[in-house]
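A short write-up of the structure that comes next.
Every protein chain but one is kept in place in this view of the complex.
Letters A and B mark the chains in the order given here, with residues in each chain numbered from 1 onward.
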Amino acid sequence: MTTPERWLEKHNRKLLMDRSAPGRIGASHARLDVPESELPDAALLRDNLDMPEVSESEIVRYFSQLSHYNFSIDHNFYPLGSCTMKYNPKINDEMAALPGLSEIHPFQPEETVQGALKLIWHIQEILAEVVGMAGASVSPKAGAESEFAGMLMARAYHLSRGDDKRKKVLIPDSAHGTNPASAVVAGFHVVSLPTNEQGNTDLAALEAAIGDDLAGFMLTQPSTLGIFDTNLSEVIQIVRDAGGILYGDGANLNALLGKVKLGELGFDVVHSNLHKTFTQPHGGGGPGAGAVLVSERLLPYLPEPHVTRAEDEDGERFSLTTPPQSIGRLGPFQGNFGALVRAYAYIRTLGDVGVSQISEDAVINANYILSQLRGTFDLPQDRHCKHEVVFSAKNLKDNFGVSGKDVCKRLIDSGIHPPTMYFPLPDVVEESLLIEPTETESKETLDQFIEVMKLIAKEAEEDPDLLLNAPHNTPNTRLDEALAARRPVLRWSRD
Amino acid sequence: MHDTTATSHYSPNTDSDREAMLAAIGVESAANLFDDIPQDYRFPALDIPAPLSEFELRQELGDLAALNATPGDYACFLGAGSYRHHVPAIVRALAFRGEFLTSYTPYQPEVSQRTLQAHYEFQTLICQLTGMEVANAGMYDGATSLAEAAMMAARITKRNRIVLAETVSPAYQSVVHTYTQGHDNLQVDVIAADGSDIPEDAACVVVQQPNFFGYLNDLEEMASRVHELGALLIVSVDLASLGMFRAPGSYDADIVVAEAQTLGVSPSYGGPYVGVLACRGGRDFLRQLPGRIVGETVDTEGRTGYVLTLQTREQHIRRERATSNICTSVGLIALMSAVYMAAQGKQGLRHTAELCYHKAHYLASLIEDIPGYSLPLQGTFFREFVVQCPLPPSEVNRRLLDYKVIGGLDVSDRFENGMLLCCTDVNTRGEIEALASALAEIGANAS
Partner (left out) sequence: MNYPDDLKYTKEHEWLRIESETTVVVGITEYAADELGDVVFVELPDVGAAVSAMGVFGEIESVKAVSELYSPVDGTVVERNEELDDTPELVNDLAYGDGWMIKIELSDPSQLDGLMSAADYQQFLATL
């Protein structure tokens, strides 16, 4: 039955093509200020351009109405584990939009973009210092592309030594799926390593898996279980002795700034997701930006272009260069420069003291949640965590038939974004709830979250249907994902 | 002087908050929470600059920006994969609303309908513009879209030879080489642009339209030749050209890739941009399509809504057997281009394409008349064309800076003293004529 609410709701969700009316325009049309030229052969021209015709005010209203349908960090707490959803400073966006940074063309001659190159060079240097590596490239456009670049460098390193048997990459089962996918795209095959009961790398399994075909080991520190591997020194020794490259996934760098430098521990490649640790807004799933950082022995293989600095009597000069044995280009240009501006602005704002404080506060906040929700949910690893903590809703599932997903959906009703669910994978932690508060949340916010989580656990016992049917206050109730996959409808079409 | 004790205005924790939380955790100091890090390596010093206030930061970045020659202050005639256009104010105003800007990947569809619906609009508008049946939600950029499309074609055809026309952007060709280098089975060939020598076992043939030097080709015949060999035709297209030129779907392209930066996104020294990957709609294509895809469905009350779908293709589920390792769809930039496409609409896209066309042709007509300069290529171009200069282009460009002009891209490796020039809607008649007269002076002084 059509109620006024339903009717309005339906109208709000109408797509642009259905809002179209012939003759309307949504942008001012510049006048042609040069003589017209003859148009080319009609065989090359299109006669049908079926695009929307909507006025500017209607477009603004449409997208603004849709805004109410999203949670965001600006809106509320967003403890989505492994995603580091910290506050995105507004000044960073303003800086990235400076015309002298946003309007410059990627093919401008070097002498006309010295400011941009200087900024890139500085961020390369700063990131290498923070992670303790010999050099950095900021051309990757995301974490996954950094991983890919890092593994290509590992490959190039082995091949340059005539070591063409090294095709195997070891990856713990707790790793994010991107690690194995990236290793395969770079031409390796992957062997998954079990995690032991303490959440560390299983050393016996590692010993058994190494050999002269070992190309490398990809390890996330702290791991996706939010804990630092206490076997790390042994792991590094074993992999190095076997001739493997040690890859550090820096997705969780927010726990380590000023606390440890992965390069000093012996990692050969580390990547940093600048959009997480150094606050590029996530924009509904990108853009990201990645840095790939390397030890001395991998410097010759960095992607091109790499920014270098030279100094003479005329002053300093920055250039785009190709490292001698570069793996090549990851994109047509220099990476996601706009994201680099934001990362640079953020790091310069916090400075040496502030950057170390990030990790201290992120880790305190996560451990505080751990201490307050212990007992309410299962805690697979009951030890100090780093910047994130994994709980399990297995107790609620076993006792009351509600899953981690149901807890998450009920949390939505409180206006808080759910933690990450189903990751780490079910064979590592069942019904996992991966919670990452970040350092930009106050104790009061954490207390609210803790309180709500306890109430939800109580509801699970007293009135499980409240969870099973949640969320209750959103524009859509639970959506039929099976239907979407079985009979894909992936675009508007004229009825 | 009053001094604040807070270390950062981004983080609310005060010392007393920290003490209270540490007490609840049951440790004496925050340092105890890092006991599991090997002691010799714990708490290293960070040799990075001291903090800046927001006021100082504005100065610092303003100073850096001032070291660049900024288009706008300078007339700029660069294109070659990144284009300057007038961007309507609503693009940024809408895309930079916090609800979109600061949300994550829409894994919880009930609280991400704005993101999802915007992605769905992007997919739809890209399909409408390219004439293709399906588009994903976005890739890093046009070049990686191309590399992924080529590997996708190899999976679909179960063949291993990727064939690139020589007139595909050199940077895009490099990216294809980077992306395929780990796959010993994949081979990349470069062939003449007329497609006269396509290898019989090609998985795909990649052509660029207009080609890297700005010129268009009738690709209908190429498509049928490619299909006769059982290969796929991949077209790397300039989306701005589609306001007036034929859509690749109409000449039977199998996969279309493009850089959507040209639709409402500033050049920003090369990124962030968003890549387009569109294709035929069959299951054989869909299952091999990399990246995120949004689909329509219904909720428990029967209302329409959107979700991420066909996720089993992706790395977070299929891990080492995923179609790609990509984890982003560059949602923000895709949204900007969706708003741009909506704002331009049917009429604005055509109008802007024609502005580019007429301005570029006006510039070409002026340059053709300058002694010492010539156009080496014949045929139809859209908004870019090659000029042969009387001096090396690097030298011409250096001298143009004195006229406050940023010249074209040096393509002298392909054409003797060749320069690739581009005109878009933002190049005014004044700029165009200034470039022509500057080139005339430079040419006159050269001889």
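Following the convention adopted for this analysis, contacts are C-beta pairs under 8 Å (C-beta built on N, C-alpha and C of every residue); 3 or more make two chains touch, one makes a residue touch a chain.
These figures come from a predicted structure and were not determined experimentally.
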Option touching the unshown chain, where B:155, B:303 or B:318 are the choices: B:318
Touch list for chain B against the chain that is not drawn: 283, 287, 311-312, 317-318, 321
Residues belonging to chain A that touch the chain removed from view: 422, 481-482, 485-487
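Criterion: only the chains that are shown with their structure count from here on.
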Inter-chain centre distance, chain A versus chain B - centres from mean C-alpha coordinates, in Å: 19
